[in-house]
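Every protein chain except one is present and positioned as in the full complex.
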Amino acid sequence: MAGGSFADFVDHVSLIDHHVHGALNADGDEARFQNSLNEGNNEPLTNPGDTYTTQIGLAIRRWCSGVLDLPRHASPAEYWSRRSELGELEVSRRMTRAAGVSDWLIDTGLNAPGYLGPAGMADVSGGRTHEIVRLEVVAEKLITEIANPADYAEEFAQRLQNLALGAVGFKTVLAYRAGFDRDLSRPNPAAVTEAARRWKGNLGTGTNAKLTDVTLIAHGIHAAVSLKLPLQFHVGFGDRDLDLHKTNPLCLLDFLRSPDVRETPIMLLHCYPFEREAGYLAHAFENVYIDVGLAVNFTGARSRELLARSFELAPFTKILYSSDAYGPAELHYLGARLWRNAITKVIGEWIDDDAWSEADARRIVELVAHGNARRVYALP
Amino acid sequence: MAGGSFADFVDHVSLIDHHVHGALNADGDEARFQNSLNEGNNEPLTNPGDTYTTQIGLAIRRWCSGVLDLPRHASPAEYWSRRSELGELEVSRRMTRAAGVSDWLIDTGLNAPGYLGPAGMADVSGGRTHEIVRLEVVAEKLITEIANPADYAEEFAQRLQNLALGAVGFKTVLAYRAGFDRDLSRPNPAAVTEAARRWKGNLGTGTNAKLTDVTLIAHGIHAAVSLKLPLQFHVGFGDRDLDLHKTNPLCLLDFLRSPDVRETPIMLLHCYPFEREAGYLAHAFENVYIDVGLAVNFTGARSRELLARSFELAPFTKILYSSDAYGPAELHYLGARLWRNAITKVIGEWIDDDAWSEADARRIVELVAHGNARRVYALP
Partner (left out) sequence: MAGGSFADFVDHVSLIDHHVHGALNADGDEARFQNSLNEGNNEPLTNPGDTYTTQIGLAIRRWCSGVLDLPRHASPAEYWSRRSELGELEVSRRMTRAAGVSDWLIDTGLNAPGYLGPAGMADVSGGRTHEIVRLEVVAEKLITEIANPADYAEEFAQRLQNLALGAVGFKTVLAYRAGFDRDLSRPNPAAVTEAARRWKGNLGTGTNAKLTDVTLIAHGIHAAVSLKLPLQFHVGFGDRDLDLHKTNPLCLLDFLRSPDVRETPIMLLHCYPFEREAGYLAHAFENVYIDVGLAVNFTGARSRELLARSFELAPFTKILYSSDAYGPAELHYLGARLWRNAITKVIGEWIDDDAWSEADARRIVELVAHGNARRVYALP
């Protein structure tokens, strides 16, 4: 094969990270770093130091140490010391550049002070950035701004249309707010108005408007569907606010079967531990795509089996790469590093066994690394 | 060990394919072939060529090319060209003969023009064929033929008894028609008559009678159970008409616990992605058997992990081989080829690690390949 070994090829293939958040841009203490290595617990850990004794903790010390000029498997103390010395922004710069990512598709729904926005991410990483609009954030802003709930439906559609001009896709966190085991058919206008009236009525002074009403979430989803941009669904693994068993993507079957959805790419994100179920949907529906982001980082040495499970029923034209990184830029780098490791190991073994030809393997790796994302999101 | 290496032994062990359908017997266009490489999508694919970029697509080009005198990993164009040159019937002949299958247990519920029936399959493959009667087809014929719904229950039982004389087992597609999360207890005669009356009343002129009423499906199941022939259940992976999460075989627990079921072998087919759940049932109930057909073909290079998962709790006296092939005879061959590959790899590793003795391994392979099927279906 031209271009060296397959491992070498995978090490250098350019990635599009189709679901990611901003890296940190300001220094913080070690507890912030340690807590960010736990995704499920949504409050400060009692023993944050224990996060070093996990798959992700070991993976960071193994794979990220070199990016900070440390030897492999640096101790937590050495690692934190060197990290502090460099400063958060320099860590973000090194890690995002080492990731080999050409394009970051940033879900801006988590933007917060201390985190890089799309412009900052482009600057720090040297890559291109694109925006993914989170539907629930649009709704939460709207409800506090409109005077008359009867205007909600039309105004939401209008705003979405405007936002679509500057974005490459949408995202819903239905998984967190209501679960998938709900009626997700398109609500009629009267139901939307009634739900908006109820929500607005419940907004106390100073209360943060958090959308949990399934009628309005479904309304947002169908409004997005009609714009035909890719629509991302958080699926599976996340923090304990969600009922993990109610985020089984098979609960989306009725939604996916509705004829008006079939023209819109539906992107199932993360999917752990429902990779097989998600892969089945990618097989059964031409507009369904999957990734195994987030869990790749958190399963560390076990991420190769995770990635392998995603290579079962899903056509290879329907699998994408993402890190779902948020916060410490180790996560932006590690996602890419572990993905490369896993691809090399899993597909490399199929090549060694002559189950796949190396030519097919390279073509498929390019699809998953960037080709599918470029096509589905219509990136330049 | 006498007879060469373990791999050699597995390559030559004779198979009974205990759940399969007819191969094609008439030429068709490439789109028909491509569409048959997708099981989940029940309508023509927009981009049928993408089915080559899947595990099953790569597996066919790897493993079936040789049967058509092509080099390994032939390109899709080369493969289709050679296939067309030989003609469908010759492909069916070569593939079924290369499978090393002595007996095909054919579910005749899918018989359609263009597909070989049991006699044609015997002729083409050089093997023996046996019939599996699909319960819902019997019901659908009956409902259009009886004058009085009050005769339904008795007439159904009578027909089944007659059909049993020429068959080795029954099959139900409850999974497709109603799901497993339903009341599957034996319905009383009045309820059966009432359901038959409702169904017959709803039959329009020219309407195809499709049985979806759970009372009548349960009636069919219990009628079959009483005849004590093996009863196959479609479980898990299939096309998107079924709610995959409602075909978890654990939902059959109440049914399996009923005392009148225990004398009838219950064959759980396919099972993906519920192999562990199915294996548990095979462990917990003496009359439950499993296979991982269909998914073996569709997971290609990943089929070894699938097969390995079926070798956990299920006693080795309760695991069978099937391809669930239907249509292009590549599926009839590939099921066998991938099963042999997986057994060689998975069990071969246990032998190499000295976790299993090779003598035990050979004995168990013979059980799964044909011994269990011969015993349970009482084949000659």
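In this document, chain identifiers A and B correspond to the written order of the chains, with residue numbering beginning at 1 in each.
FYI, a contact is a pair of C-beta atoms (placed from the backbone, for glycine too) under 8 Å apart; a residue touches a chain by one contact, two chains touch by 3 or more.
Note that the coordinates shown come from a computational prediction; the quantities given were computed from them, not determined experimentally.
**Student:** Among A:H73, A:K210 or A:R257, which one is in touch with the chain left out?
**Tutor:** A:H73
**Student:** For the chain left out of this view, which of A:A7, A:L45 or A:A150 touches it?
**Tutor:** Checking the options A:A7, A:L45 or A:A150, the one contacting the hidden chain is A:L45.
**Student:** Touch as defined at the start, partner being the missing chain; which of A:K141, A:R240, A:R257 or A:R375 qualifies?
**Tutor:** In the complete complex, the chain left out is touched by residue A:R240.
**Student:** Which of B:V13, B:A139 or B:I364 touches the chain that is not shown?
**Tutor:** Only one listed residue reaches the unshown chain, and that is B:I364.
**Student:** Given the contact definition stated above, which residue among A:R32, A:R62 or A:R374 touches the chain not shown here?
**Tutor:** Missing-chain contact among the listed residues: A:R62.
**Student:** Since one chain isn't shown, list which residues of subunit A touch it in the complete complex.
**Tutor:** 38-41, 45-47, 50-51, 53-55, 58-59, 62, 72-73, 237, 239-240, 243-245, 272-273, 298-302, 305-306
**Student:** Tell me where the left-out chain touches subunit B, residue by residue.
**Tutor:** 248, 250-251, 253, 256-257, 276-277, 280, 283-286, 308-309, 311-313, 315-317, 350, 353-357, 359-360, 364, 367
Throughout what follows, only the chains that are shown with their structure count from here on.
**Student:** Whole-Å distance, subunit A centre to subunit B centre, using C-alpha means?
**Tutor:** Taking the average C-alpha coordinate of subunit A and of subunit B, the gap between them is 37 Å.
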